[in-house]
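Have a look at the structure below before the remarks.
The complex appears here minus one protein chain, its other protein chains still in place.
Naming follows writing order (A and B), and every chain is counted from residue 1.
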């Protein structure tokens, strides 16, 4: 008896409504012994950029060959494609809207196929909930080895990439943005944490200089500081308080690393 | 070795407090190998109507013989009965307060029994948390085949039904209400989606006419539209915005389908 698979779920559905539960029901109806694990469902509604960030930093902590089901899907029912992807030893099922674009940038090998629902014999009873009608089914079939990557549909060479600017970096100074705010009010930026190791590195958020520390506990009461997040990115935080509230800053805020003479 | 069962959970307990976790502990203490799946726990506190709606549309996506544990229980500790129900090939455990009434209306065969805690030898250490002390135990025993439906207690012929008005329908025009608002601000009504297929059908919410579309993506920026939800009900939605906010409408708002001459 082969080991049943793991499917992780990441959506913007929240957990108040039954949408995530229904997707799990669909998957257990296909393979009763799947292990289903929530990555998170609190991606802000329709916010593909935050979904892409969380997914790219979460999947690697799961066992290889896990199937990661990601649904942030403002274009559901329209012509947007549905993708199955193989990358970094993991599998991914998601709408083709940029949700996998951080993964694509970070993965040396990134193979994508368009999911051909008709060829796979998958009914689409609704035009508004492909998480249930398409993505969950494909994830469950794939994780339980009832479906192989090569069978999903035609190869895709041009997956949609998020148009958002990448951080700029001239080797001494870099500029990026706040992408997400977590429950603690920490501001997660798109700047790699190693920038803080540059000689004379200082960090500014919207022009405000922040002291660099190693842990939250090093911040003074009421002080906002810069540190390397557990994802390896520059993070702006406060001690036992919300940096987002203290700074009045959120997604989109500009953050700059500058190198100053000693 | 027989397959251990599935228990789904639907409550108004939220996930911030440990109540749902404790119910799971109780069930795993009865049968270690049960599969426990959250349907949702964000039913508005004491809102039996929303719980009944979500339950009736969620259970059918799970494998047959799943046990569905539903606890929205403002009358806990009072004389309200506790029910075990068999319907549509599934099993249900819930307080007798209308939570199963949508299920009862939709299921050709609906058999109910009153759970007789004393006869089953179940202790009730509290008068305020029968989800833990009664419903979770019965669900786990039933799902793991340590208890049969016939053993639960006496047959119930008069389960409590929600008193709320049903939608009216004269064959050409129908009127109903908004029952729930989901995380996206979509307004879920009790009108069957097929009403939108009537010749000359138009939809009005609180007197405001809404365009009918097939997918969210067809709505214009800032426009509220009517479509058939993934549950097969009429839903009012906006594109990447909350229809509830745009319309200032919520549960109880009146919605009407009218047939107009071509």
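Following the convention adopted for this analysis, a residue touches a chain if its C-beta (ideal position, glycine included) is under 8 Å from a C-beta of that chain, and two chains touch if they have at least 3 such contacts.
Just so it is clear, the structure is predicted and the values come from calculations on it, not from any experiment.
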* Structure fact -> Touching the unshown chain, chain B contributes residues 12-22, 24-26, 28-29, 32, 36, 45-46, 74-78, 125-129, 132-133
* Asked: What residues on chain A make contact with the chain left out of this view?
  -> 3, 6, 8, 10, 15, 35, 37-43, 54, 57-59, 61-63, 66, 180, 182-184, 214-218, 227-230, 235, 239-240
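Simple rule for what comes next: only the chains that are shown with their structure count from here on.
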* Structure fact -> Per the C-alpha centroid definition, the whole-Å distance linking chain A and chain B comes out as 31
